[in-house]
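Note that one protein chain of the assembly has been removed; the remaining protein chains are unaltered in position.
Naming follows writing order (A, B, C, D and E), and every chain is counted from residue 1.
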Amino acid sequence: MFSTIINTIGEIIMGSGFCNLQWEQFVMILISMVLIYLAVAKGYEPLLLLPIAFGMLLANLPVAGLNSYNEGSLIYYLYQGVKLGIYPPLIFLGIGCMTDFGPLIANPKSFLLGAAAQGGIFLTFIGALALGFTPQEAGSIGIIGGADGPTAIFTTSILAPHLLGSIAVAAYSYMALVPIIQPPIMRALTTKKERSVVMGQLRQVSKLEKIVFPIMVTIVVSFLVPDSAALVGMLMLGNLFKESGAVDRLTKTAQNELMNIVTIFLGVSVGATATYDHFLTPSTLKIIALGLIAFCFGTACGVLFGKLMYIFSGGKVNPLIGSAGVSAVPMAARVSQKVGQKEVPTNYLLMHAMGPNVAGVIGSAVAAGVLINILG
Amino acid sequence: MFSTIINTIGEIIMGSGFCNLQWEQFVMILISMVLIYLAVAKGYEPLLLLPIAFGMLLANLPVAGLNSYNEGSLIYYLYQGVKLGIYPPLIFLGIGCMTDFGPLIANPKSFLLGAAAQGGIFLTFIGALALGFTPQEAGSIGIIGGADGPTAIFTTSILAPHLLGSIAVAAYSYMALVPIIQPPIMRALTTKKERSVVMGQLRQVSKLEKIVFPIMVTIVVSFLVPDSAALVGMLMLGNLFKESGAVDRLTKTAQNELMNIVTIFLGVSVGATATYDHFLTPSTLKIIALGLIAFCFGTACGVLFGKLMYIFSGGKVNPLIGSAGVSAVPMAARVSQKVGQKEVPTNYLLMHAMGPNVAGVIGSAVAAGVLINILG
Amino acid sequence: MFSTIINTIGEIIMGSGFCNLQWEQFVMILISMVLIYLAVAKGYEPLLLLPIAFGMLLANLPVAGLNSYNEGSLIYYLYQGVKLGIYPPLIFLGIGCMTDFGPLIANPKSFLLGAAAQGGIFLTFIGALALGFTPQEAGSIGIIGGADGPTAIFTTSILAPHLLGSIAVAAYSYMALVPIIQPPIMRALTTKKERSVVMGQLRQVSKLEKIVFPIMVTIVVSFLVPDSAALVGMLMLGNLFKESGAVDRLTKTAQNELMNIVTIFLGVSVGATATYDHFLTPSTLKIIALGLIAFCFGTACGVLFGKLMYIFSGGKVNPLIGSAGVSAVPMAARVSQKVGQKEVPTNYLLMHAMGPNVAGVIGSAVAAGVLINILG
Amino acid sequence: MNVDWMSAFTVLITGMVVVFLALIALVLLIMAMGKIMSMMTGKGDSGKPAEPKAPVSAPKAAPAKSEVKPAMQVEDGIGDEVIAVISAAVAAMMSAEGAPAGSYAVKSVRRAREARPAWAMAGMQQNTRPF
Amino acid sequence: MNVDWMSAFTVLITGMVVVFLALIALVLLIMAMGKIMSMMTGKGDSGKPAEPKAPVSAPKAAPAKSEVKPAMQVEDGIGDEVIAVISAAVAAMMSAEGAPAGSYAVKSVRRAREARPAWAMAGMQQNTRPF
Partner (left out) sequence: MNVDWMSAFTVLITGMVVVFLALIALVLLIMAMGKIMSMMTGKGDSGKPAEPKAPVSAPKAAPAKSEVKPAMQVEDGIGDEVIAVISAAVAAMMSAEGAPAGSYAVKSVRRAREARPAWAMAGMQQNTRPF
């Protein structure tokens, strides 16, 4: 009997993670710890990066099989909400409840800056093709430049689900780094005179306009790019909830508990797609490089189009608000504000930058729809 | 290359909603806007009518395919909770947490008024048959007269899912119109003397009675009509949560976040069953007419039975509380109160009307069970 | 026509529960009422026992078919979260958010007491085999001694789902009875001198240690016993959410709304596995007896190991804290405190008992993993 | 049209009969329950209006109620005193500010919704127990 | 590498064109909406900055605003008066305690999040209605 016990314990130990650890899993666990560190100690978008990093840790525990591909595991079931495209629109519902499109309605030309900044997406698409990615992969990588997590995850889950982990990590990391990435580019592309433009106050927007806006956007965008209807529709439903003022119960739940639950499930299961065989590849390094390029190109496109508007408006538009067109709401808008204040301390660009900022959310969703349409 | 670009853009535009819009979809979008207007500006049950209307909008966007029938779309997945009969009982769980059956326990004869008012359901069933609906459709239409949204949706999802959109819209619209529909009928069927009856104060109900009540109702109703067990059981579980006072955490979540999440999913996906081919039919017009008839008949049956109780009680029962038996909690009870106060300004019928009012919820669930049993 | 009506009503009554009630269902309904009474009036873990009892009531309503096995019923869908092993880890996520492992980190030797108290699980396993249960059933019954509801349900849903009802009822009932079960055993196994040991204050634990702890536990436990990775991983993710302080939104939702929703679904559907044919068997009586044995053995093992630590520490460890190793957080720790205070009224053992108490949660999850590995 | 009117009316009558059957059964059971309760508690008057009883137990609460507007929502478990304190504080302030009495009312007093899981002295909160 | 550059640039150009098309359409529609609104309301100035209007409507609110810090979060639907009361009470207390004015601020005033479903006088709360 003693030998039986020794045998059984031996079997358990032979079947344990200690005897089945592959070095790549070890590396992945270290990477997940670095990400946890970035999320917790450095404050890199912790609401998503912490669940993503922990999901990555779980997915690379040897033997346990807690990854998004292993049918029957907890994570696999949570992952279905990503795979079937359910979570990102639900997060957009919550974001819609928290977004004020007022500054965009007050100055609709901001939409153009939100469109221009999507240049980063398509330029990076070309770059990714050049680095050897398939068109579907390249499209998913490009969308990192949209600086909208749910849009990136939605698009990637359709076009290139095997890259979900890398793309999500890149997207959220660079979003956290927006205050470091953008300012040098903004300063390099603008003159001191341009940066010093003080913009007039925005007009008041009536409640009726704010209620009509989400309906109008849903219709126009969904008509032109039907593939972005799920994202834009839910974003606008949330906004209609908020602006109508008639369904406070639903607004509160959509922007709090529902969004939080979905965020946990999405974060953990997207992280758990990053098993070592999917993540420890040259692709991931390329994606991280391309993601940075995407953010830089997006910023540059926005600022350059801002310069164009500066010229055509006769110097009334400060090109610094163009960089906010990449979205990364509301951080990119704050960056515009700060860079502007360095020139003219009393200049208050924030509200003007919020216009392109929220336009960029719509713009990225449209770009995602186009990519899904052409490549999907 | 230039021609390729033109071609691709051309293809996108040819594939866009602008080139694929059918006039029926356009009409549906207009209808959804009218419903949004009614929900937001007129306050027609916005918690459900706003999601329903937006779901209708989404479902009729050309090409996008965001309807409840299109497998693979977001809405399709949300719709499964309706199709499988999950959402309505969960909403009843939350309603149970918010309902006080005290007035009904204090005056159990109110149950009779809650039973009588279901006459509207069965009379409308006959009417719907006469207008050419199948028995299953007729049963679903009749249930509009129950003035309980979740019961109507639960029944229709079993008997005639293709009518979900029309029936939900009719049910919630008429519920919002209860203060307009009921008073003329109530006044026409009662004499001034009857309306002036002042009813005595209700007795206090002990906590024990309130705890025993949901268990008793679950057993009695489920024994007699097993098909209503899911609805009644969940309603009573919620009420037991509330009255036990032992599970406050669960009570709060069931009546707030859980119910709100389910309401959003249910509303949007029920609305998204109303694609133009299902909604723009003569049936919808008939359903809207029959729905009104159902509410009127229900009100009338309740009031007439109230008159009966007035006679048999020797003038102690005010027949006005009979109309509250259609449920539409608590609006119908308020209507009884208001109509009563017009005669005797100090008359306080509200609590007496709450008895039939909550009895009507149970009565409709029983009626639904009978219809599902016979027709399902 | 009159005869048709009589026939139809007759059919309804013949098909009703009154004519199809089996005496076993009647007994089950009575049992469910007793459990409701215990949950509500006696405060036996009402958060779970009330939903479980009501689920049991629903499952034994004749004809209605509201049990966890009847495909297509509401309860069947809710039950999938149990069957697929989704709910217990999600509840552990919430518990992780509410648990402070500080006392355990301050005094890591507490882990040994948390390990020793699992002896109850394996001894009961032997006992269950002796009473004729299969090894899989015996393992599930043994796990009752872990005094952790979600762990017991998780294990049973894998090894012996047909026993879910009995095991859940036994586990939660005895958990509520911990203050009655434990003290006599504790007093019988210890001397007055041992019970009078006053323990020194615990050291302060830094935030960094609290953040590293969940990651470390996840890795160590999952490596050694991969089958417990889902439970331990989610517990530790919740704890990391809490201790990081970076994701307050998620922490709050995970420990409140998400956990409450899952608790309702889990309770009702676990209760609804207890149809009479599964519950009214000699097995259930045996399980109830074995469950008590499991709690007693667990307590005894913990206390005896505490005596060992008392000896080896030179009288610095009060063996009373050993009984807290069965978990039943935080009740078992309070029992240690109270029994200790009877000897020395100023003795404050609570924080020292919290160490073994939370260690017991981890210990039970490990034991569950071992059982699933060997028997699954 | 080819409607089976016989079946139709059968449904009508059957439906109403069953609905009434179910609810009449409940009427009887609840009446029985009320009887049993009043017998058990020995309060023969439980079937009658609470009117005569209320004034006996409420004399102290009454003035407080007239002070606090009916719109006020007080969560269970918050002592009347606390509410009184807050109401009084606001009232005193208002009179000090010269505002007409009665123009303001405490709208809502509630306890914090969740105890933070602070172990500070007493270990894990009640909530954890049952899981 | 064998990249189809032609397709690639097609995607680039097409993508940007469609994004601009969509957003330009929105620009035009929103401008049109703004025009229609200002026509309908007869306020010809709705397209201009709100600056000149604000001071007209806000003179009474202004002093309150300067007193209450911007960090304050006030939930919709709580009357200004109530906030004023609470602010005033705290302010008065502080001066009584000898604390320097401005060193404290009301951080948050909010109404109870959910009305408890108390039927006390008025029956089931509003929330129940729409279900």
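In the analysis below, a contact is a pair of C-beta atoms (placed from the backbone, for glycine too) under 8 Å apart; a residue touches a chain by one contact, two chains touch by 3 or more.
These numbers come from a predicted model, not from an experiment.
Novice: May I ask which residue of A:Val40, A:Val63 or A:Ile91 touches the chain that does not appear here?
Specialist: A:Ile91
Novice: Please pick, from C:Ile13, C:Leu208 or C:Ile311, the residue that touches the omitted chain in the full complex.
Specialist: Answering carefully, the residue with contact to the hidden chain is C:Leu208.
Novice: Among C:Gly10, C:Pro108 or C:Gly315, which residue is in touch with the absent chain?
Specialist: Counting the whole complex, the residue in contact with the absent chain is C:Pro108.
Novice: Given that one chain is not shown, which residue among C:Ile141, C:Leu189 or C:Val225 touches it?
Specialist: Considering all chains, including the one not shown, the answer is C:Val225.
Novice: Taking the full complex into account, find the residue in A:Asn256, A:Ser269 or A:Asn318 that is in contact with the omitted chain.
Specialist: A:Asn256
Novice: Given the full complex, what residues of chain C touch the hidden partner chain?
Specialist: Contacting residues on chain C, toward the hidden partner: 104-105, 108-109, 111-112, 114-115, 118-119, 121-123, 125-126, 129-130, 132, 135, 139, 200-204, 206, 208-209, 212-213, 216-217, 220-221, 224-225, 249, 252, 359, 362-363, 366-367, 370-371, 374-375.
Novice: Can you list, in ascending order, the chain A residues touching the missing chain?
Specialist: Considering the whole complex, chain A reaches the absent chain at 1, 4-5, 8-9, 12, 45-49, 91, 94-95, 97-100, 102-103, 148-150, 172, 175, 242, 252, 255-256, 259, 263, 328-331, 333-334, 350-351, 354, 357.
Just so it is clear, only the chains that are shown with their structure count from here on.
Novice: Please give the intersection of the contact partners of chain A with those of chain E.
Specialist: Touching chain A and chain E alike, sorted by label: B.
Novice: Tell me the fewest steps from chain B to chain D, where a step is a jump to a chain it touches.
Specialist: Step count on the best path from chain B to chain D: 1.
Novice: Where the centre means the average of the CA atoms, what chain is farthest from chain D?
Specialist: Taking each chain's C-alpha mean as its centre, the farthest from chain D is A.
Novice: Hey, what angle do you get rotating chain D onto chain E on C-alpha, to the nearest 5 degrees?
Specialist: 120
Novice: Match interface A-E to one of C-D, B-E or B-D, accepting only the pair for which over half of the contact pairs are the same residue numbers.
Specialist: The chain pair with the recurring interface is B-D.
Novice: Could you compare the number of C-beta pairs in contact for B-E with that for A-B and name the larger?
Specialist: Result: the pair with more contacts is A-B.
Novice: Centre to centre, by mean C-alpha position, how many angstrom separate chain C and chain E?
Specialist: 47
Novice: Roughly how far is chain C from chain D, going centre to centre by Cα mean, in whole Å?
Specialist: Going by mean C-alpha positions, chain C sits 33 Å from chain D.
Novice: Quick one: report the Å distance separating chain B from chain C, using the average Cα coordinate of each chain.
Specialist: Once rounded, the distance between the two centres reads 40 Å.
Novice: Residues touching two or more other chains, restricted to chain A: which are they?
Specialist: 224-225, 249, 252, 257, 370, 374
Novice: When you check chain E against every other chain, which residues touch at least two of them?
Specialist: 7, 9, 11, 14, 18, 113, 122, 127
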